[in-house]
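Can you read through this structure? Questions will come right after.
All protein chains of the complex are present and in place, except for one that has been dropped.
Moving on, here comes chain A:
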Amino acid sequence: MFGYEFYVDPSRCIGCQSCVSACAECGTHRGVSMIHLDFIDRPNTIATAPMVCMHCEDPTCAQVCPADAIKKGEDGIVRTALKPRCIGCSNCVLACPFGVPNVFAEMELMMKCDMCYDRTSIGKRPMCATVCPSQALMYVPAEQAAQKRRERASNEFHFGGQVVRTKVHYMLPASEPVMSVDVADAIWEGEE
């Protein structure tokens, strides 16, 4: 589906776990969900946010892979680890700024979201975007996203000094120029 883009809008997520269930039903990674549904601040709010692989232009996970197991296709999709190569070392898990890859120790294999490559490569929408009732995850042409949403779609993220550009877009408030994350903000410093 040429011109279609993936958009993540955490403000619309209702935490229904439909995406998690739909992802786990996929035949290529049976019973294991590749999508993360994160609780933002569980003691204080029920807010949740879905996290899929952002498919970075220069994927950090693949850069740090010592076994050359993570490849990015011509279409910009960063594939899940190649099974014969992956050694389950968890380098990608530690390196990914979005916390996407999952290592399954018993299989010695990393698996992550590959934007339902089996579906999107033949013109179908990713499973999570298909089932999301509030369209917090959507796979639509860029014009449609701009037309229907007030938020601004951004695909540039700043993690300290590292600038990451991605294929997947994140919906930000129109006032927010770019998503800037300081890791120090997320470090828990104990009860005060």
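Everything that follows uses one rule, which is that contacts are C-beta pairs under 8 Å (C-beta built on N, C-alpha and C of every residue); 3 or more make two chains touch, one makes a residue touch a chain; residues count from 1.
Everything that follows uses one rule, which is that contacts and distances are computed from a predicted model.
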Missing subunit (named according to UniProt) among the choices "Ubiquinol-cytochrome c reductase iron-sulfur subunit", "Hydrogenase formation protein HypD", "Sugar ABC transporter permease" or "Gluconate 2-dehydrogenase subunit 3 family protein": "Ubiquinol-cytochrome c reductase iron-sulfur subunit"
Selected from A:Ser11, A:Thr28 or A:Gln63 as touching the chain missing from the view: A:Gln63
Touching the absent chain when the full complex is considered, from A:Ser11, A:Thr28, A:Ser90 or A:Ser180: A:Ser180
Touching residues on chain A - with respect to the absent chain: 58-59, 62-63, 68, 70-74, 79, 158, 161-163, 180
